[in-house]
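Complex shown without one protein chain; remaining protein chains in place.
Chain naming follows the written order as A, B and C, and within any one chain the residues start at number 1.
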Amino acid sequence: MESKHYNDLSIMGCTVPTRVNRKSKSDATQVNINGIHIGGSEIIVIAGPCAVENREQLLETAKQVSSAGANILRGGAFKPRTSPYTFQGLGEEGLKYLAEARKETGLPVVTEAMDTRQMDMVCKYTDIVQIGSRNMHNYPLLKEAGRCKKPVLFKRGMMATVEEYLMAAEYILSEGNQDVILCERGIRTFENCTRFTLDLSAVPLLKRLTHLPVIVDPSHGTGHRWMVPSMAKAAIAAGADGLMIEVHNKPLDALSDGKQSLYPEDFVQLVKDIEKIAQAIGRKIYHRKPSLV
Amino acid sequence: MESKHYNDLSIMGCTVPTRVNRKSKSDATQVNINGIHIGGSEIIVIAGPCAVENREQLLETAKQVSSAGANILRGGAFKPRTSPYTFQGLGEEGLKYLAEARKETGLPVVTEAMDTRQMDMVCKYTDIVQIGSRNMHNYPLLKEAGRCKKPVLFKRGMMATVEEYLMAAEYILSEGNQDVILCERGIRTFENCTRFTLDLSAVPLLKRLTHLPVIVDPSHGTGHRWMVPSMAKAAIAAGADGLMIEVHNKPLDALSDGKQSLYPEDFVQLVKDIEKIAQAIGRKIYHRKPSLV
Amino acid sequence: MESKHYNDLSIMGCTVPTRVNRKSKSDATQVNINGIHIGGSEIIVIAGPCAVENREQLLETAKQVSSAGANILRGGAFKPRTSPYTFQGLGEEGLKYLAEARKETGLPVVTEAMDTRQMDMVCKYTDIVQIGSRNMHNYPLLKEAGRCKKPVLFKRGMMATVEEYLMAAEYILSEGNQDVILCERGIRTFENCTRFTLDLSAVPLLKRLTHLPVIVDPSHGTGHRWMVPSMAKAAIAAGADGLMIEVHNKPLDALSDGKQSLYPEDFVQLVKDIEKIAQAIGRKIYHRKPSLV
Partner (left out) sequence: MESKHYNDLSIMGCTVPTRVNRKSKSDATQVNINGIHIGGSEIIVIAGPCAVENREQLLETAKQVSSAGANILRGGAFKPRTSPYTFQGLGEEGLKYLAEARKETGLPVVTEAMDTRQMDMVCKYTDIVQIGSRNMHNYPLLKEAGRCKKPVLFKRGMMATVEEYLMAAEYILSEGNQDVILCERGIRTFENCTRFTLDLSAVPLLKRLTHLPVIVDPSHGTGHRWMVPSMAKAAIAAGADGLMIEVHNKPLDALSDGKQSLYPEDFVQLVKDIEKIAQAIGRKIYHRKPSLV
């Protein structure tokens, strides 16, 4: 039970728009993904490769993260890459491999849409549509996400204040889609030993200001695989409703983000460690019913 | 003539992609807008309101900036706004007013495209397509801009490093469009007395690393109209090829960015002051031939 | 046991000076404060008011944090304040109250030195000398701290990179004092809903790069008392060796940092919650032997 001394929100002076504002909705929003509820008492673990690179890579990684206890599979078919000359994703071919991996493992999938013109196609294949950090301010895309019938995993922009982030989330809700999962993934600072600075204080802040579930991506947030376990545990201790972890069957061969991708065996250990932290704060990781697979 | 001691680029350690790299093209790119060359010895002044709000506002402001010496008219028909509940722009109606203002004043126009699906329509009406700061990482939009047949005014992302900015510009050039105008418009820092921190050191840096013209937007870069003249002069002194200035016929009534919009009479003075700085560095403001109007 | 895949440090490219570098010392440094070891398996909790305001306030708060389980008492006698017109601390009078509180509670005390000329006096009264964030680059002060015979609690500068922080710590060690406790306390970013951005990734980073103990100050790091418990738990989960928490017997009357100071009753709860997180990662909070008091 929270202290009576913690109920003053006025000190923050944040402007929070209507629909995402927790004052507009007394109970926490639980986003239902085929029976998995994000935002309830159970912790959700999303895992998989940065990009879908080929059929074998995705299926093998999917089985590995599934057996380790992941609840949802991630993998990018459309990749926002800094350079136009690097791997840009497999496109629809990648979406088909994701559908196949879902069938094989029973895991719902999440993948990113980058273009308003792709939204219908992405929604046809995916269980959750991801809007990536670079597109947090892409308002036409947010509106399309608000009109689609799928839950939206909406990442914080790498330079967005929490206030701007919530204003942007409001674009999705204002189009009628309330199934929005927030995700802290690191902000840009002057520090350069890490890829970004994972802003874990955003977790209690977002949980307090909104009714939406909040997860954390420590892979992008740090950029170093060896840091992921520490920051994943910290995220859960801070109150996150879930994690999004990059895992690759062969990180050294990854076409993107290899340095921050876990080896499957390390992901096995991570899930065990997270379970202990979850229990220490009175929560647990969601476990699928055997019949689903 | 530049000092022999200034020719060492290796100290910067920046990675600059092929097509934007000045090493790939010995002469500076001059973008030709109906006879106005951006990137040559003459300074170009783009001015106009943040948003096209209605016919009267645009036409009146257009005439005012034209008679004060502006070379190109700006005005947004599609506006990327932080909140979904604020004015989002007039859309195609706004584009039509821009076309009318061009006819009345003889000024070419620049306006922003935010959605890949709008690109054809925007290009039909405008002389220069603007890609805004919030869309610097919107790669599908950049590719569309690279395929359109119009020059592109490409603003730096508010949190982008110069290196990332050039990687993003490369997306446009790699699709075959070399007519790209770079624009510094302020980056996000901890300083909060200004809206952003105008990074004028990006001007000599971009001029050195690339062959593309570089202009500066001191209106967004500062957020305060009274700062615009100082920073506009500083931008020209730093070597910018032009300016983009927000001017509104009635700033107090503006639907967006009123605090940073100049009154028309102050813009008149600004152009005169800029002319003096231009002369001090051996340049001048471009002046239209009378017959064009 | 850590994964074999986590042993590549080269990816970080950080320059770590000799004496703080863990390569120069295979075992972790444990700083011994009257029998309390910081940097071993046990978690240390430092608590107390931001500033020593008067005798009653300090003694009452000291007893409260002592009975709740704190291990070390904090309190500033010399305060680095943003404005010259606000309370600057009690000076030597404050140091005397700290000595009295130590006698009453048995808790060792930590207090800040700001001026090379104060170092001898501060060392006479305190068990640990604190160098504050604003003085991280105050090299003459660091050298004096390196020459004093007391352990040093050395806070990260609010804008310092980890690399610079370690270079500064090296100033202390290079003068012969190896008893240095590092402390992450938030860095400055563009985010403005929190006072600073607590950079918890600095915890695993510092633990890996150096042999020194690392603690976290979530009070300054967030600026909001209601955020302190979440971030304190996250800090321990991330691997911190201890916490530094601001507690005030009457936060609403505090002369400084009232908004981020815990009520004593909330601190009681915090210690219990921290104990659970500590156990989840195989550690525990240090408990004094009864005979010591």
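The rule we apply is simple: contacts are C-beta pairs under 8 Å (C-beta built on N, C-alpha and C of every residue); 3 or more make two chains touch, one makes a residue touch a chain.
All values reported here derive from a predicted model rather than from experimental measurement.
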Partner chains on view for the chain not depicted: A, B, C
Selected residue (touches chain absent from view) among C:Leu95, C:Met114 or C:Ala280: C:Met114
Contacting the left-out chain in the complete assembly, out of C:His5, C:His37, C:Lys96 or C:Arg188: C:Arg188
Omitted-chain contact residue, chosen from A:Arg81, A:Arg134 or A:Arg188: A:Arg188
Chain B residues that touch the omitted chain in the full complex: 2-3, 5-8, 11-14, 159, 161-163, 187, 189-194, 197-205, 208, 221-222, 224-227, 230-231, 233-239, 251, 259, 262-263, 265-266, 269, 273, 276-277, 279-281
In chain C, positions touching the absent partner: 17, 80-85, 114-118, 134-135, 137-140, 158-159, 164, 167-168, 170-171, 174, 188
Residues in chain A touching the chain absent from view: 188-190, 192
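Following the convention adopted for this analysis, only the chains that are shown with their structure count from here on.
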Centroid distance [mean C-alpha coordinates] between chain B and chain A, Å: 35
Chain A-chain C separation of Cα centroids, rounded to whole Å: 33
Inter-chain centre distance, chain B versus chain C - centres from mean C-alpha coordinates, in Å: 48
Of all residues in chain A, the ones touching two or more other chains: 159
